[in-house]
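Structure, as structure tokens:
Omission of a single protein chain aside, the complex is shown with its protein chains in their original locations.
Let's look at chain A:
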């Protein structure tokens, strides 16, 4: 997606991000969902505000933003529109991966364009015929050719796949799983939009087929084989953090919608806000929001310190925040009654979007396996 927007280096401060979300995102999020796309002008505004990859170093066009601050940005964007937050998530994963694992040539080729949002990245791991939870990329192969690689296979549920310029593709090679950077306009790449998806409907999801796609040796990103698991884990860790923060944004949006609605709607002769069961659900949302915020901050701060404990902290933050978002959105629909199902209100979209958070970047069940295993290790100590 070539963008002509004037880009700038310093990202918007949080107050500016809040204004952007309040004025240009949240009021239009239902329309984005209906149109099943985020308008190009909005993507350009994200670029203008310097929000595509502000964590990249300044010499690569970023702003050296720390993870705690990045989390706040993704939380705010998630409060307004999960589809846009999803686009930020996958673009961040690709940008961070090229920054962490890319060689000098790859970094020079991509990072500035990623920071400016002139090129958008998509993260291509899941395949139509294999469990996404297993993350093995076994249905996609990259075979060594005399002058590079030949890529074949199919990826599905690729967020931003309809508009991405650079695809970060996981494929099986002779040395195990490896990661490749593939331009979306290469011969042999076919992008098919996935319409009518329930949840993050405007995130421009696609199925992407690779047929005999020729790649230069320089398409390989990071170490091949065993360590590609590290490349994947590293990217998913950032994605999980972003989704945790985005889920916190959903909880806040649900809470704000309910606070406003229950203040004006009356039942049994009193405003809904005076009914005990409404107060119970509101209290649950407040508590879930505060807990999610603390967990996200902890995960972000540990990441900023380079502390390996950030990995488990991120799992816990995402586990709590995604489940809490689904609960909050469900309660918000309940509180809104029939209006909760209406496109005139935000909460039906929040409900659909929140369910996605429990599936992506490690489903709730897969998280339970991992988090519980950690608990047993702690007890054994």
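Basically, a contact is a pair of C-beta atoms (placed from the backbone, for glycine too) under 8 Å apart; a residue touches a chain by one contact, two chains touch by 3 or more; residues count from 1.
Simple rule for what comes next: contacts and distances are computed from a predicted model.
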Worksheet item: One chain of this complex is not shown here; going by its UniProt record, which of these names is it: "Acyl carrier protein", "Cyclic nucleotide-binding domain-containing protein", "Potassium transporter" or "Lactate utilization protein B/C"?
Response: "Acyl carrier protein"
Fill in: Contact residue for the chain not shown (choose from A:32, A:52 or A:101)
A:101
Response to the item:
Contact with the hidden chain, among A:132, A:148, A:229 or A:271, goes to A:229
Response to the item:
chain A positions in touch with the non-displayed chain are 101, 103, 222-223, 225-227, 229-230, 232-234, 237, 305-308, 310-311, 370, 377, 380-381
